[in-house]
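The complex appears here minus one protein chain, its other protein chains still in place.
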Amino acid sequence: MTLSASLNGAEQRRPSRLGRMLEDRLPYLIVAPAILILLLVGLFPLIYSLIVSFQRITMTENDTSFVGFLNYAELFRDARLWAALGHTAIITAIALPLELLIGFLMAQLFIDRMPGRQLFVALLVLPTVISPIVAGATWRLMFDIRFGPIGEILSFIAGEPVRILWTVNPAYVYPAIVICEVWQWSPFMFLLLLAALSNVDQSQLEAAEIDGASYLRVLRAIVLPAIAPVVAVACLIRGLDLVRIFDIIWALTEGGPGSRTETISLYTYVQGFSQFETSYTAAISFLVIALLTLITTLVLKRMELAR
Amino acid sequence: MKFRTILGAAAVLALAGASAPAADKDAADIAVDAAKKYAGTTISIVWEAGLQSLDPLNYSGPQWEKLTGIKVKVIEVPTDQMFTKIMQDFKSGAGAYDALNVIPSWMPDLARAGALEPLDKYVDKFGYRDELQDIAAAYRDNQMQYDGKIFGFPDDGDVMLLYYRKDIFEDPKVKEEFKAKFGYELAPPKDWKQFDEIGQFITDKMAPKVYGAGFFRTAPYPQYMFQERFRMEGGKFFNADTMKATVNGDVGLKVFKEMKAENKFMPPGVEQWNFVDNLAAFLQGTTAMTISWPPYGRWAAGYGSGEEALKWVPKSQVAGKVGYALTPLGRPELGVGFDLSVSATSKNKEAAYLFIQWLNSKKTSLERVQLPYTLRDPFRLSHYASEKYRGLWPDAPAYLDTIKTSGEKGLLDLSLLQQDKYDEAMTKAISSLWAGEDPKAILDRMAQQFDAITDKVGIDNQKAVYKVWAAKPGAYPQ
Partner (left out) sequence: MRVGKLPARKARILALRYLGAGVVTLLFLFPVYWLFMISFKTPDEIYHVPPLWIPGQIQFSNYYVLFKDGDVLAILNSLIVAGASSGIAIVLGTLCAYSLARFGTGGENLAMWIISQRMIPPIAVVFPIFLIYVYFGLVDGYFGLILIYTAFNLPYVIWMMRGYIVDVPLELEESALVDGLNRWEVIWKIVFPMVRAGLMATSVFTFVFAWNDFLFALVLTRTEVITFPVMLTHYFGGQSNFWGKIAAMSVLGTLPIFVAVSVMQRYLVRGISLGAVKG
């Protein structure tokens, strides 16, 4: 069953009992509560933000007159903003595939029965559960050149002292962030894929095994198509979350050195939270939403076409 | 100075006829008496989360309730969120905060936005003018008012001190060797050249057990050290007429280069050090010199080491071995500080005011700065002179005297409109310095950012504020 097929609506069977009225309205009834809550909390703030983005509200000014696209024009002149978007793109492009790959490998490792699996799985979820703030702070301590074990371990492996200033040296800041991020979120992919793999049709797999199909063949022909819907959504969700990455970077580098690791959410935070540029922040937010919508739509369209 | 005129007038009025309480009772008692009529109410105060809020949570809050019947709700907020939460509360009209802790450099922005309640009328009503005079001039004259009106009471004597290892500096063998090599007596450095020489000397001799010095090098504090050194070497932040930033001239470059070069004789990884890393290194005896605020001095002496609240402080291996001095070139940066204020949207303004008057009063503040777990440093003349404080540990008298002198010679933090944006630019520039970027390029970029900020604020607006700030004796060394 493909995503697009389901999107185009499956057949409905006329029930033999219960009023047709209720049945007919059921799809809408069960959608309603969720949508209601989303509207409540999603609509007003967005409209408010949109209006504000056309005003000039800053820390000290409360100018609610319409200033047109002033804030948006400024977006294009803001080099720091575009640098932030670039940094975000880099991190997302590197971390997402890594998380997917590692998560998949881990899921393959644990999908079949083995005694003690319960414990392994529960333990492996821990990194995701730890607050990102603490994860970032812990890795910072671990990367520390004097108090941290990473330097020791690397020195041991290399056979000579390894002295890397992970959070200061521009060459190593991104690896540090990606390591921490992938460490924390691969278990997410792992768990999701585990659930998806467990739903793969057993009988098909057994049939393939009897036929003597190679592992890779089985993977490509049976497993991947079956888990594709879940993988797609997982990547989408995780991708969107990566774009909003904040806590880990804040704890590791606070966007430094300089502004080198400043992602879009850090920049927005500094603008909106520390410096109260309410209107400008609103404009940035809509730019981000627009970009993300564009990317997501493109990606979804390509997924549809691939079917 | 305008303040003195007001003071003079108020003094005359007070003498002239106030059937006022002032004469026999001190400000603390006056506050308590006046507050009793609010017994049963609750006032909230925003305080820095963590160690700082132990003061109102464990000591001053309960005390106040006992004396007046007013409950104190402490709203703990991490420092980097404080400004935001105060602003958000103000702008939303929620009015959930009564009293506030405010960092002085935020005062122009907060006062201009209308978030702070002007306090002059309360000061006069409750006879607080006298005790305000007792606050050390550095804080009283620079961290209390904006635009001629009182918006907060300085409550923390933040100033940078040079801490050094007396035992090393007074060791005869070391002294002899040093004199032989450099031709002058080993003593706390009087300038940065001496600092380099002493630092390198100690590192050469004693590393890796002891290094010459260590500093905190990561955000958000190193920019205060830059502010100090830059000005002491003759630098000016802006051209007062055009308001163009002049931080990227020769002086700026010199300071940046020196700062980078110093890391050479500091422990490896110093570029990553924050306040606590630096503290740990000094307390463990790894660094022979460091520069920081007064708490280092107390903790290094082991004061409060048994306290539960200070358990996170590494054990001091250097108790009794620490000397205190002015920073090189003799005019230390004040650096941060805290004021007590009242929120303009509070629903209990008078009660909130009375609480902060009581907190800040001579009597109560003396107790508060002596709490073993406090981060509030002595800030009143009466604190420096207090026999009780001077008896807290053997070197306490030297400690207090150094703080007093440092305050007198202190340099003010740059405090303009949207100051946090300038601070951010400086912080980012310094972190780029450690990353190995070319100092000139960094400074040029920083100057550009400064100019962009000034443009956004409005050159004329900023020019006026800068003029006022630069005219203060503590702004630029004369």
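Chains here go by letter, A and B, matching the order in which they are written, and residues are numbered from 1 within each.
The working rule: a contact is a pair of C-beta atoms (placed from the backbone, for glycine too) under 8 Å apart; a residue touches a chain by one contact, two chains touch by 3 or more.
Remember, predicted model here, so these are calculated numbers, not experimental data.
*Asks:* What shown chains come into contact with the chain that's not displayed?
*Replies:* A, B
*Asks:* Hey, which of A:30, A:79 or A:158 is the one touching the hidden chain?
*Replies:* Of these options, the touching residue for the absent chain is A:30.
*Asks:* Given the contact definition stated above, which residue among A:81, A:191, A:223 or A:249 touches the chain not shown here?
*Replies:* If we include the chain that is not displayed, A:191 is the one touching it.
*Asks:* Return the single residue from A:40, A:73 or A:171 that touches the missing chain.
*Replies:* Candidates A:40, A:73 or A:171; residue touching the omitted chain: A:40.
*Asks:* Going by the touch rule given at the top, which residues of subunit A touch the chain that is not shown?
*Replies:* Within subunit A, the residues touching the omitted chain are 1-3, 6-10, 12-13, 15-18, 23, 26-28, 30-31, 33-35, 37-38, 40-42, 44-46, 48-49, 106, 109-115, 117-135, 137-139, 141-142, 146-149, 152, 183, 186-188, 191-192, 194-199, 201-203, 226, 229-230, 232-234, 236-237, 240-241, 243-244, 247, 264-265, 268-269, 272-273, 278, 281-282, 284-286, 288-289, 292-293, 296-297, 300.
*Asks:* In the complete complex, the non-displayed chain touches which residues of subunit B?
*Replies:* The list for subunit B reads 44, 48-52, 73-76, 78-81, 85, 88, 92-94, 96, 220-221, 274-277, 280-281, 284, 286, 293, 295, 308, 311-315, 375.
Here, only the chains that are shown with their structure count from here on.
*Asks:* Hey, how far is the Cα centre of subunit A from the one of subunit B, in Å?
*Replies:* Once rounded, the distance between the two centres reads 41 Å.
*Asks:* Over in the complex, which subunit A residues touch subunit B? Could you list them?
*Replies:* 59-60, 144-146, 163, 165, 167-170, 254-260, 270, 273-276
*Asks:* Using the touch definition up top, name the residues of subunit B that touch subunit A in the complex.
*Replies:* 80-81, 83-84, 87, 109, 112-113, 218-219, 267-269, 271-272, 277, 417-418, 420-421, 424, 428-429, 431-432, 434-437, 442
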